[in-house]
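Please read through the structure below; I'll follow up with questions.
Yeah, one chain of the complex is gone here, protein chain that is, but the others are all in their spots.
The chains carry the letters A and B, assigned in the order they are written, with residues numbered from 1 in each.
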Amino acid sequence: MNAPHWQRLRRFLPGRHWPLSAMVVAGLGLGVSVLVGFAAMQQTLGGQDIPAHADGLYSVQLRSIPVESDPLRAWRLEPGLVDVLSYPDVTALLKSTIPELQAPSVAAQLYGGLPSMPAMPLKARFCTQDFFSMFGVRLMYGGLWTSDQEHAGADVVIISQRLNQDLFGGRNSVGQWLEIEGRMMRVVGVMAPFQPVPRYYDLSFRFFETAEPVMVPLALFRTLRAPPSEIVLAWQPHPEGHEALLASSNGFMQLWVRLPSAQHVENYRAFLAAFRPHAARPEWMLTKGGNILSLADYLASKGVPPRESTTMVVLSALFGTACAINLVGFLLARFLSHSKEVEIRRALGATRWSIFFRHIRQCLGLGLLGGLLSIPMAGGLMAACNRLFPVLSNIFHMTAQAAVGAVGTALLLSILAGFYPSLMMSRLRPAQRIKLQ
Amino acid sequence: MHLLPILKAISRRKVSATLIGLEVAFSVVILLNALTMSKFYASAALPPPHVDWTNRWVVTVGHHGPARLGLDVAARANQDLEFLRSLPWVHHAGAVSVVPLGEMRSVVALWSAERPGDVVTARVVEALGDFQQGLGMQRVEAFPGQNAGKEQRGVLVSRALSERLFPGRDSLGQHLQLSTSAEHLAVAGLVDPLEQYPGLSHVGHVVFRAGLPGDLTQWSYVLHTRHAPLGQDWQDLQRGMTSLYPHRVIREEALQAVAHTAGGIARGMVAVLLLVMGLVLLVSCLGVVSITSFSVAERTQQIGIRRALGATRGDIVRLFLTENLLLIIPGMVLGSLGALALARVQSQDLVVEPLSLLEWVLCLGLVSALGQLSALVPALKAAQVPPVAATRSP
Partner (left out) sequence: MVHMLRMTNIRKVYRAGMLEVHALSGLTLHVRQGEFVSVMGPSGSGKTTLLNVAGLLDPPDSGEYVLGGLDVGRLSDSRMSRIRNQMVGFIFQSFNLIPELSVFDNVEVPLRYRGLPARERRERIERALESVGLWSRLHHLPSQLSGGQQQRVAIARVLAGSPQLILADEPTGNLDSYMARQVMDLLETIHGGGTTIVMVTHSHECAARALRHIHLLDGRVVDLDEDPPPRLSRDGGR
């Protein structure tokens, strides 16, 4: 007679010794939650969320200092390569026709807001049209500025969804005016939420800050004489005045290019190898050439994911192993505590395989429970990390992928840990005592 | 203690011995490693030493609008400083291009005049006025004069930088060159500046230079006040500064708060590491409790026999505790070796100060104590097994 299905489920469930089983499940859940939690956070910090169109993107870097003199050479992927470029160098590089798209940009700290209101700090990014398509920035209202506007450096802005919310209550603000640094500027577009983690288009300084709320045409950089707010690599005496900065070899700009095919990549590399950077610097600092880094290499060169995260992943792997070892002990204890029952079963004719699978099934049941328990635990861990690192502005959260990974890991661990105990149980001779020898 | 027979007995119970041993080993590796990293981050999380934080404030001004393009930074700063010093509650006031705490964006290459190829990167802080008192820096030797606006040829360097550029020598009067300056600058003094622990950011050295650069649009005033300013005091300050120059955004903050924010990541890491250490200890203790409990349950009859042969309750407890200790010790040895290996691998990427011998011993001592405490619970239960259990069939 078939037992009712809920009774058959009992095969998977713990049993009489529920405190011990509870400890097994809790221990497994803890181990898996720490393992999966830190692994998921490592993925987030490492830019796994970067969208697919990032393929074909390359960061342009020039050899700005001789290798031996590069004090940061231990951290760089290729010593001497620097990703912050000077204005004359970027201007020269833009002349190349090889890339499909090119996106020079620089960020600056400006002040402004609604014309009637007192000025507030506004981080701005000066860029070109190509930036938007290269980095997948979509607009929810309006559109990009025109090429004419771009060349002329017209007073137009594209604002972020967040700024639009703050200033205009979230409605379609195309055509509205903002006063920035004393200039009246017209809103031509509002961006849909754009929050890559990390901000891979500019990792010169802060990795996890929110994207700039204001985007303006690059030509305005000169007009507004905006002070670059990100890192400035100063290779020559600090120039007085904005024009001097734009003529100097001090680096403060980013340049990304899109190279759609391997041939393009090869051609551009050759172009860079022959490139001579702007030469106003001490004699012994003169170098030639440059290279492009793919997005993956760029992230690696910037230390993404950060070392701290990798440390935690290593520790959590060790922790997971310790929990797995614990699990073997727990399972042995649990199984052997009802070894009498097994001996009787064997005496009644059960085969070794059936005993083995019976116990593996129990392990799977415990693994499933442990995996399910680990999901809220991992979520709790991520919430704790969000709390502990406010600078990351809450980037960690539990995803479906992580949840599935948690359950899968728990099941795998429970089978691995349960293999030896189950084998031991299957080896019990009918009605024989075995001690935990 | 009955060590020898216990050891022989353990060697025959290989499975449980291996399990406990391995578990302790892994736990010890994690603990020692996490402790080392915690030390590292803790030193970066703490506010820098040699700084007097009381009544130190930072007032950051950001200039905007078209007028800023024609801003005479030096004149502006001097006027502001004059105003600030006129406030009755301000004791000292100085100006800095940036407060040297935490990550600083502007990196400059510098080298000693005699060895130009040996380049060191540093962060430069341009300063004016009584910035040392404003920043609470307590140890300064032979600082340059405080004449604002005058072209100064001297710089203050941190002790660490001095040692790096001029090892083993007195650096006062020695010349160095910044990549942002065409001329040689003389070392005019040594400071213990507000440096973070050098390992945390790539660049650990700071150079103080007199005179704010002409194209700054944002800088900070550092104030040493006579008492904690009241709301009214801040309002007076805001009003006064805005009247001096209207197109500016003014923000005030305690210096200690700035340091606190700068140590944010380090503090977070310490907390996370402590959390993991706590979890490891918890899991290990639970493991010891469960494996020992099972050992007790398995050997109930044996306990009865021993009691029948004359063992007291104390003897039984001591038996299990001794066994436990003998099982833990090889785990700790193995774990220590593992921790050393892991540290060696990690040191290729990051130079971290290893644990002192005392800290090592204390950590292992803590693990043993906790392990014994965990085993105590099942051991006490074992002691309750009555002698008559000897006659019961297993």
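As a working rule, a residue touches a chain if its C-beta (ideal position, glycine included) is under 8 Å from a C-beta of that chain, and two chains touch if they have at least 3 such contacts.
All values derive from a computational prediction rather than experimental measurement.
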{"item": "Residue of B:Glu163, B:Asp236 or B:Asp315 in touch with the missing chain, whole complex considered", "value": "B:Asp315"}
{"item": "Footprint left on subunit B by the chain that the document does not show", "value": "2, 5, 8-9, 12-13, 301-302, 304-315, 386-388, 390-391, 393"}
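The rule is simple: only the chains that are shown with their structure count from here on.
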{"item": "Of all residues in subunit B, those that touch subunit A in their complex", "value": "12-16, 19-20, 22-23, 26-27, 29-30, 33-34, 37, 62, 64-69, 103, 105-109, 116-117, 119-121, 179-182, 202, 213-218, 247, 249, 264-265, 267-269, 271-273, 275-276, 279-280, 282-284, 286-287, 290-291, 293-295, 297-299, 342, 346, 349-350, 394"}
{"item": "Touching residues on subunit A, where the partner in the complex is subunit B", "value": "20, 23, 27, 30-31, 34, 65, 68-72, 75, 109-112, 119-121, 181-183, 205, 225, 227, 229-242, 245, 282, 284, 307-308, 311-312, 314-316, 318-319, 321-323, 325-326, 328-330, 332-333, 336-337, 384-385, 388-391, 433, 435-437"}
